[in-house]
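Pasting a structure here, questions to come.
Missing here is one protein chain; the remaining ones are kept as they sit in the complex.
Naming follows writing order (A, B, C, D, E, F and G), and every chain is counted from residue 1.
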């Protein structure tokens, strides 16, 4: 299962450090700083929805400087 | 009277602990972690609108880790 | 698998007729007119994510008067 | 019971005509063209939540040129 | 000049105390706890736009527990 | 008085034609196609708030292909 | 240059047909139906920002059933 995760960071947080940490996080396939209503878009892959939710809430949310996230699950890979 | 309450939690907060606390809160009928623009959807029941508002502002908002909520009141049960 | 679906209807559409049609739609467990940023909240159940997406895009979207929807998937039932 | 209703109108609709119609609608206490994320804010009063919902869906939504509305119910008058 | 101000409060803040403080603030005509995407709607009056902005940024924002505000100016009283 | 106006256009509308029309509209100082949650940002100047609202509702909204707008008034030029 | 494009489709539009058309559009690298506040997420690549904007406004917006889009440009590939 695949999902896109929009990540908003705290003002003043080091976006380049956060991108490096995301890219080295198990389950995260890619991560880009973007313009627009969010700061970073990452794509996540796991065996099922619970696996995706765990990557988001336990690994991504553990990164210092992340303010909030929104997960959009791909209906089909 | 019934209402759905969207709950956004702080990054890094323990969503499973918050779900357990919500499910054992008087007035809360169900609570689910969800994907999308919010983190949790709960349904609340009380005798009137003030009762619903009290469950939200005095019981739900008292749970550590909750960042903000949005209440959508059912026009008819 | 369970999901909550927020449904925005077209101005002037008959919300009571739409609620009746939703409640008689296979896969839809409940549907309520609500106040707030959406007009109706429904809960949907299916065997997997594709099943949920099919109920939304093929059955709910087929109901006349529905303007757009947002699906929030429950991470665990 | 009192509620504020945010009203978005269709591009090109005659906002002054809509404001006049709103102000002469039973249940609508005031209506103003505003700047910001909505076009008009009206306040509505009725005996209960169903009464407020009826003013919105049956009277306000019947006015030509209205695109969509969001109702925010006052917890206490 | 008149404006409506949407006020979001911090989770756990005492909404009734905030409403009382708003109602006794010079320039604030009314304030209600509401359901929906915001927590409180207040109406503000001042001689001009700068006056309205001052009531918001210097008086309303000074109230402890207020998280953020959105001002919608009435094009005509 | 000065304001920024966010303009969302209909899918398939000719954005370059709309930009040209905006730039030749009296009261519109500049107009740019942008990325993000809106399609065009224009800046508008008029003697007062009613003048700004008239440029938006009578001139900008009259341009074919414009779906909706949001006006953000500068508190001070 | 790379960008993510969120695509909202009209209620009742055939999402699978739209996904096929997107995947065969020059400049579009991937496209997925997703849950959440949008219906489809696509990634687009072009030589510069104007190239990305042209893929969105001239190719993606030309696909029947697309309601509106939001482009989020990657600051670095």
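Everything below uses one rule, namely that a residue touches a chain if its C-beta (ideal position, glycine included) is under 8 Å from a C-beta of that chain, and two chains touch if they have at least 3 such contacts.
A quick note: this is a predicted structure, and the numbers were derived from the prediction, not measured.
A.B. asks: Taking the complete complex into account, which shown chains does the hidden chain touch?
C.D. replies: A, D, E, F, G
A.B. asks: From the list E:3, E:21, E:40 or E:55, pick the residue that touches the absent chain.
C.D. replies: Of the candidates E:3, E:21, E:40 or E:55, E:3 is in touch with the missing chain.
A.B. asks: Using the definition of touch stated at the top, determine which of A:33, A:55 or A:72 touches the missing chain.
C.D. replies: A:33
A.B. asks: Could you tell me which of E:19, E:42 or E:66 touches the chain that is not displayed?
C.D. replies: E:66
A.B. asks: Could you please point out the subunit G residues that touch the chain left off the display?
C.D. replies: Residues 1, 49-50, 53, 73, 75-76 of subunit G touch the chain that is not shown.
A.B. asks: In the full complex, which bits of subunit A touch the chain not displayed? Write them out.
C.D. replies: Per the touch rule, subunit A residues meeting the hidden chain are 8, 11-13, 15, 33, 35-37, 67.
A.B. asks: If the missing chain were put back, which residues of subunit D would it touch?
C.D. replies: Given the touch definition above, subunit D has residues 35-37 touching the missing chain.
Here, only the chains that are shown with their structure count from here on.
A.B. asks: What rotation angle, rounded to the nearest 5 degrees, superposes the C-alpha atoms of subunit C onto those of its identical copy subunit G?
C.D. replies: Rotation angle, to the nearest 5: 90 degrees.
A.B. asks: Measuring centre to centre with CA averages, how many angstrom lie between subunit C and subunit F?
C.D. replies: Between these chains, centre-to-centre, one finds 35 Å.
A.B. asks: How many Å are there between the centre of subunit B and the centre of subunit D, using C-alpha atoms for each centre?
C.D. replies: 28
A.B. asks: What whole-number Å value describes the gap between the mean CA coordinates of subunit D and subunit F?
C.D. replies: 25
A.B. asks: Residues touching two or more other chains, restricted to subunit B: which are they?
C.D. replies: 3, 33, 35-37, 49, 53, 67, 70-73, 75-76
A.B. asks: If each chain is a dot and touching chains are joined, what shape do you get: line, ring, star, complete or other?
C.D. replies: Shape of the chain contacts: other, as it matches none of the listed patterns.
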